[in-house]
Structure formats: structure tokens, C-alpha cells
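Every protein chain but one is kept in place in this view of the complex.
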Amino acid sequence: MKTKSRFLRAPVEPFVVLPDAAAGDLLARMERISFQGRNLAIARRIWEKMLGDDCTIFFGMAGALSAGGLRMIVAYLIAHRYIDCLVSTGANLYHDLHETRGRHHYLGSPREDDAALQAEHIDRVYDTYAREDEFCDNDEWIAAFALTLEPRPHTSREFIYKLGEYLWKATGQEGILTAAYKANVPIFCPAIADSSIGMGLSQARHREPTAGQIDVIGDIVESANLVIRHPRTASVVLGGGTPKNFINQASVQAEFFDDRIGGHRYALQIVTDVPHFGGASGSSLEEARSWGKLATDAEQVTVQSDATIALPLLVSALAGSARDTMARRKPMQFDVSGPTMAANGRPFPHARFEARQR
Amino acid sequence: MKTKSRFLRAPVEPFVVLPDAAAGDLLARMERISFQGRNLAIARRIWEKMLGDDCTIFFGMAGALSAGGLRMIVAYLIAHRYIDCLVSTGANLYHDLHETRGRHHYLGSPREDDAALQAEHIDRVYDTYAREDEFCDNDEWIAAFALTLEPRPHTSREFIYKLGEYLWKATGQEGILTAAYKANVPIFCPAIADSSIGMGLSQARHREPTAGQIDVIGDIVESANLVIRHPRTASVVLGGGTPKNFINQASVQAEFFDDRIGGHRYALQIVTDVPHFGGASGSSLEEARSWGKLATDAEQVTVQSDATIALPLLVSALAGSARDTMARRKPMQFDVSGPTMAANGRPFPHARFEARQR
Amino acid sequence: MKTKSRFLRAPVEPFVVLPDAAAGDLLARMERISFQGRNLAIARRIWEKMLGDDCTIFFGMAGALSAGGLRMIVAYLIAHRYIDCLVSTGANLYHDLHETRGRHHYLGSPREDDAALQAEHIDRVYDTYAREDEFCDNDEWIAAFALTLEPRPHTSREFIYKLGEYLWKATGQEGILTAAYKANVPIFCPAIADSSIGMGLSQARHREPTAGQIDVIGDIVESANLVIRHPRTASVVLGGGTPKNFINQASVQAEFFDDRIGGHRYALQIVTDVPHFGGASGSSLEEARSWGKLATDAEQVTVQSDATIALPLLVSALAGSARDTMARRKPMQFDVSGPTMAANGRPFPHARFEARQR
Partner (left out) sequence: MKTKSRFLRAPVEPFVVLPDAAAGDLLARMERISFQGRNLAIARRIWEKMLGDDCTIFFGMAGALSAGGLRMIVAYLIAHRYIDCLVSTGANLYHDLHETRGRHHYLGSPREDDAALQAEHIDRVYDTYAREDEFCDNDEWIAAFALTLEPRPHTSREFIYKLGEYLWKATGQEGILTAAYKANVPIFCPAIADSSIGMGLSQARHREPTAGQIDVIGDIVESANLVIRHPRTASVVLGGGTPKNFINQASVQAEFFDDRIGGHRYALQIVTDVPHFGGASGSSLEEARSWGKLATDAEQVTVQSDATIALPLLVSALAGSARDTMARRKPMQFDVSGPTMAANGRPFPHARFEARQR
């Protein structure tokens, strides 16, 4: 009865309960089960491979994950260089700033009476609350900072670096922005105008018409040059939105100027959106191949899960199992402090793509 | 600026990475983050409370979780009496039997060519494969077993007990069915006709017209009597489907005959379906209150996650932190071997609800 | 620049607004757009093909679609023989009975205070309410009906036929059960024990120990014989659950006894669940091919939509465009009134599969 089939190679091995097992062991045993548990386990292996390969690792972060309690995981990934470049929504950076400034988000309920919250000027993000007056104060703090900058366009990358520096000097507290400042890790925020950081900038503009100039087109040039400089790239994405697309766009735009670029070599995404409605957030990594966003032989995995479950487990495991790999990793060293960015001491060309002849 | 608000009591505490942290510690720290991560952490606390209270804990299991690698977790929950009664789809019991009989499910791909699989008689469940000839052999094995039974109606509970006994004697292997047999834990399978176990029974009928009689209406009586006998109940549900509803139905039906019944005191569900399309699988625990399926003051939580991620983490943590509680727990002792079920030595009335005067 | 590609054959044609366009025209123009709109338009074409071919059309119905206002669409499909066999959850049949008996479901809110509803004994299904006392009265009405039946096992198919007859004689009102009674269309309810109809039957049992015997294994035999008798089949499914699986199981079980059976020739499903968590409700029609549930060359489409949006539009369009096809259609004529079912005058063998030699 038992004929061999090329399809039947490795059996599912049921997960056996070990009381209080460690994160790394949990994921090791989840590699042999099915569905999204298996995918999460595969995600750890793929991230380890990225770290062991000579890759620039882009990390995208959408949603409200800073407010939701994941900001110190991202700060850890930056500080220890599990990632090389962050692309984020403004919201995630803003909520990080909020907590780094010593304020809080609060445990709340998704079923609270929103009129009652509104009456107390409390803003709700699903099951999480924040004080509106503190948000207004942040906006003004950002505006005040923006007014200290030279009245010239800044890429979001340069602006956010300086914001991190200002924040570190004001608070000395850990967080995403301050970790990136200290580690010289670039952060891009392509949709900065769609966030409270943008609102702070617009309030600077209100006071001083030459303030608050953000050169988001310059961000496109820089992000593509980052790929051109070192075409071996990888992508780790939480949620979808502008971070996911911007990371892929960097690869596509780079390829336009340099045909050695062939898409990310590794990709992992932790998403809750689905492909069948056609939106970019839920789009599959298979689809990304048709665009050349992803190399056709890339190792990739999609984990369909809320990041607030998947990321704590994944990074706790990775931080254990990737120790030796990390000891050997030599990440690119950036200078992101000025209008012109540099990698390993060599500046990028200013305002143009670092194109090869073609 | 800081006025107090009743809404702002506990701050979100960002999750801090500890390399290779243990499951219990992961969940302890996830209690202070947001979204589904927080809910999964709350699920552990609520399950601990169930175990520390004098509750009958119903456990519902839909989906393809046995094939997907979670069957030994459920066997563990049964053997150690983290649960008192299992309600399952036929598929989960069938796939458990398949592996207990020494066969396997296999790691596969959700993007394989299904015509190629069909040509090799390999059946696919998302990213998991099985051999069709082994499934046919199981069906015949079940038919052969069914022909050994007395030609009278059996509730699914009695039938499955005897199936577990037969399986244990044939294999001596661990699994859901064999664990339940050895622990005398009742299993109900209200939709047995919609499964390969049902197919095996129909093949027994084909050979012998008096074979394969399953009294699913008797299951309703027994499950309600289980609630009437000890009205303090709790519900843990993976997915939705018939298991979720049958567990709630037991409570509603019991209340019809005994007005002391007030719905489950604790409820936790790990689901991926959503409420807004009106189906029972995604229905909220809030909605369950309107029906009296859940006590209005019940502690409850819904975790929106694939069980293959949530359950390994949750049970690994629980098995560590609930040790003392479990040492004190005195679960109800059942006799489920015959047509009439007994709890703590007292048989249930036969074929009628154990009603109080009303 | 324009080289031809086999992939680029038909352009997307943007949908142009025509005020108050008719359903058929809407769907005709949606065939040339993308995503789920296109799939819904394809669903109409596939259903038309089923009707024009010599197929037995199975229709599955899960969810709470009767309570949600779709029961008269299903009654229309039965009365006009757009479908040949209904497989339903008990809930959909029960809520149909509730309204046919002159009671109502009510427009409600998904955000109502469920404790307040509970206090008034109002049961909520997402945004829809019902009176609990009326439900209890239905249960007793069903129990009273069940006590009129001969004390022998009835398949759910025979039981529901007789329930429809009793209901028609009591009310003379249109609905799913009464339409099926009048049209002699079989209804299977494999999970009847997981529904209020089952609760009614259990209350009959409470009064009379020989009452309420449902032979759900007999349903498997009959449903497979329906396929064996006429192996050209099609499947239309709303939601997932037991109806979806039971329809496929009929095909798989039939194939076990007759190797001419090759799976459904056409399949359309309107679902909101997704494949990637491994459950049967969300499983893809591609996956169904690996099992032989679907012919490898079947025409099929999955529409990811709430049926309360998709079905009114789809059936309104179909009822217009399929007029000529329906005039020619000669559906199988059933006798479903007794223990042995017949199709086109030829009874099915009793309690065994109508197997060919093999």
C-alpha cells in the first residue's frame, strides 16, 4: 500500500506540551505543525538566514504597534542591529515619542462608551486609551523642535534623525526614535503628512511659513540608493500600509537605475489583511515576485497573525537562537545626520540616483 | 494638566525582549500590552480561574487542528484534566485516530498543483497532506469496529468512548480518543454525520442494515444533564462550528429545565472568524450573554488568532503556572462507558432531562 | 513596445454608472472589473451553466441567513427549482419555521447592552433580535410535532419533509420548509442535534423515550445515493460549516462505491472565511480538487462576500437572465415523503449504497 510520493516527505509532528517551555523551543517544535503556527516558526528561520547573510534588512511597521506595547521590541531590533533600516507610519513614531517623553498609553476596553471618552478628552485605539491634552502638548513640542531646524527641506530620514537626537537630549530615555539616533539607523516615514508628527510640523508652519519642509521625494531617492549601494536586501514587515509598499518601491526604483537589482532575497511579513480584495496591505509575497519586488528564488513567508501575539514570541526566540550569528554580523554603518546620507563612510550622491551606466 | 480619569488606571507597559524567555513569562508580560496579545495573556488568567473554581470545563474544537499538529495538546488537556468534557467535529477525532493508528499527515504547501495531488490520491488541508488510501482504510476500520457493537442506538458520547477503547486496545498509542478513554472524559460529536467517522458508520450500515445507529438527540439530553448536575460551567473554544454552539446549547437547554442555570461562569474563545457577518462561529461572547449562554457577570475573553499559534503558547504557559491549582483541583469523575452516563458515581436519568420542579 | 503576451488578453473595463441599472446589467458589467465584484459576476454565469446542463444542484446554507432576511430567496430557489437539494444548518430551518409560524426577527443593533437584552429575554444575532419566549414556544411546537411521528428512526431528510408538511398544513405560509415540502425537494440537516430543532426533538424524548430518533447515518447513505443515481452534480454554497462539507462528502462517499463519480462539475461558494487557518469553512475550491470533491476541470468561483449583499443581487440577476434556460430545465422529480426516497419514480435501495460492481 505504501508507494512513495514526492509530496509526502516530512510528517506533521504533533506539538507536545512542555510546561513553561522557552520561546526558542516553542518555535522549534512549531516548525513541524501546520497553518500559521508553522509559518511563524519558519519566520524565525528566515530571519536568522537574513542575519547570517550579507543583507541590508528593511523593517516596515504599520498599525498602532507602538501604542500597543511593541515599541521596545523595535528599539531592541534597532539597537542590536537585527534590522538596518526602519520604514514606519508617523503614528508609530509619534506614539513612541509620547512614551519616551514619559507619558503613557493606557489599558482600556474596546466596548467603552466613546461619547464618555470624548467628554473626558480621551482618545481610543481599539482597547487602548491616551489623553488628548498630552497629544496636543506633543504636537506643540514637535512644532517647537521643527522651528529649531534650518528653514530648508529635510527628507523624512534626516528630520527623524534630528527628532531622535533632540528627544534623546531632552529625555535620555530609550525608545524607537532614540535607539535609531544612537545606532545611526535610518528611519523613513513616507506618509509623515498623514500623522500627528505631520500635524506638529504644520503647526510650525503656522507660526513660521518657511518651517516644516519635508522632502518626501528625496526619501525615494535615498531609499533606492540604499538598495543600489548594496543590492542584497531583505524585508521584514508588520502589517501593510505605506511601510510595506515603500520598502518594495525602493527595490523597484533601484532596479530602474541598476539592472543588477533583483528584488529582496528574503521576505517575511506578519499581516492580518488578505490578498483577495486587491489591496497592497494584504498582497501576497508571490504577487511581489511578478513585480520584481522579491527575487523569484527568495525565501519568504507570510504569517497571518496579529503582531502583538507573533512578534513577542518571534523576537524572544530569535534573540536566543541568533546569538552566534549576531556576533559575526557586520551591519552597514550609516551616517544619517545630515542632508546627505553615507554608508560605510561613502556618501550617497545628493538628489540623484546612484545609477550605473545602462 | 494631570487630572485623574476613571478610564486611565493602568498604563500599557511595552514588552521588553528577554532572549529565549519562557512561555509563562512571555504571557505575563503580554498582559500589559494591547490588542490580541493582551487577550491571549488574559486567556491564561481566565483558564487558571476556571481551574481554581469548582467548574465543569467544556472544551470545543473545530477546524482541522488535529491534522494541523495540536492533537497531543488536547490529549494533554484531557489526561491532566485541564478540561472535563470535549465537544469536537468528527474531523478532529478522525485525524486523531489516523495518527494514533500510526499513519501521518504531511507538511505540504498551500500552493501545490491540486490536480497533481489528485492524480496521486493525496488529499490537501491547506498546507497539510494525507494519503487517500490510508483514509479509505481508516473508514473500513471504523466500519469494522461499528459492526462489533450491539445493534442499538448509541449516543455519539457512548460510541466515541467505545471507539477510544477499541483504538487503545489495538494500538496502545496516545492521542485524543485514547486519552479520553483512559481518563473517562466524555466526548460529544454532534455533527458526526458530517465527517469521515460518519462515513465509516455508513459503510457499516451498508453491510448490516441495523449497524451505525447514532442517537444524536440523546447527546443533547446528556450534555444538558451534565450542566444540570453541576450548574457551574466554563467554556474554552477553539474555532466555532458545531462544538462552540453545542456547548452553549447545553447551557440553554439545561436552563429550560432548571432555572438555577445561568450560563457559563467563564468563557474563552480562540477564533479567526468575526461577528459582523452574523454567523455563530464568529459570534461575540457579549452576544452570548443576551441568550443566557454566558452569565452576565462571566469573565470572558475572545482571542482573535489562529489556534496553531495561540494554543501552543497558551497551554505551555498554563501548564507551568497552574501547577499548584491543578494539584488542588478535584474534577468530576465520570463513567461514560455505557448507555447511561454517571458523574461521581450517580447515574444520569435515562433519556430524560434531570429536571427540577418548576 | 507592444509585444503580445498570452497573459494579456482581455482588458479591465471600468464600470460606468447608469442610474438605477437593473441587477442583470450590473453583473454583466461587473464581469470586466476585478476582485470580488468580478467573482460575483462569474458566479451568475456559472450558475446559469449549471441550470443549462443536466446537473443535480446541491445548495448549502450556513450562518444565520434565515434570521437575516434571506429565507424567501431560498424558498424561491426551491420553488422554481434553481436548486435540487438543500443542505442546511438546523438554525436556518428553525428561523424559517419561526417566521412561517408568523413570528418575527427584529432589526437591532450590534452594540446594544446585552445584559439589558437578557433582562428582557431577547436573543441577539449580531444586529438582529428575537423573543426568547417565542423560541421556547417553537421548541415545544416541534416537540409536539415529533410526538405525532411513528416511534422509529427518521433520516433528517424524512423528518424535515414531514415537518414542512405539518407546518404547511398549520400555516399555509411560504418559506423554506413549506416550499421544499410542496416541491418535494430534499433537505438534509446533518447537524440537526446542534440546533433548536434538535432541542425540540430532545424535549419530545423527555416526554416519550422512543421519540426523537434521527438517523443521521442514513442521511449519508441517501445523499451519496443521490450522487450515484445521477453523477453529474453541482454545488452552490453560502458560508461553510456542515452544509459545505456534507455536500462534498456526498460526492466523496459516492465515489467510494462508484468510480464513475468524479466530483462536482460546477461549484460556487459565497464565503467570508479564508483558507489560511486550515478550517473547512474557508477551504478553497482548489483544495477540494485534491480530494476529488470537485472535478479537476470543474468551473468554479469563490466570492468573498457577506451573502446578505451578494445573494440578493445574484439571484435577482439570475432570475432575469436564466428565464429561457429555466423554461428548458427538467429537474429530477423526487419523492421524499417516506423512509425510502425516490428519484424520477425509482426508489433508492434502503439502507445501503447503490453501488456498482467494483
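A, B and C label the chains in the order they appear, each numbered from 1.
In this section, contacts are C-beta pairs under 8 Å (C-beta built on N, C-alpha and C of every residue); 3 or more make two chains touch, one makes a residue touch a chain.
Because the structure is a prediction, the values reported are computed rather than measured.
The undisplayed chain touches these shown chains across the complete complex, A, B, C. Although one chain is not drawn, the whole complex shows that of A:100, A:138 or A:242 it is A:242 that touches it. Screening C:315, C:332 or C:351 for touch with the missing chain picks out C:315.
For chain C, the residues touching the absent chain in the complete assembly are 1, 5, 7-24, 26, 29-30, 32-38, 40, 64, 67-73, 76, 99, 104-108, 111-112, 116-117, 120, 122, 125-129, 131, 133-134, 137, 286, 304-306, 308-310, 312-313, 315-317, 319-321, 323.
Residues of chain B in touch with the missing chain: 34-36, 274, 276-278, 304. Where chain A meets the missing chain, the touching residues are 62-65, 67-68, 91, 110, 112, 114-115, 117-118, 122-128, 132, 136, 139, 153, 190-195, 198-199, 201-203, 205-206, 209, 212-221, 224, 239, 241-242, 245-246, 249, 252-253, 256-257, 272-281, 283, 286-287, 289-292, 296, 306, 308, 350-353, 355.
Assume only the chains that are shown with their structure count from here on.
One inter-chain figure worth recording: chain B and chain C are separated by 27 Å, centre to centre, where each centre is the mean of the chain's CA atoms.
One inter-chain figure worth recording: chain A and chain C are separated by 45 Å, centre to centre, where each centre is the mean of the chain's CA atoms.
Centre-to-centre separation of chain A and chain B, using mean CA positions: 38 Å.
Shown for chain C are the residues in touch with two or more other chains, namely 274, 276-278.
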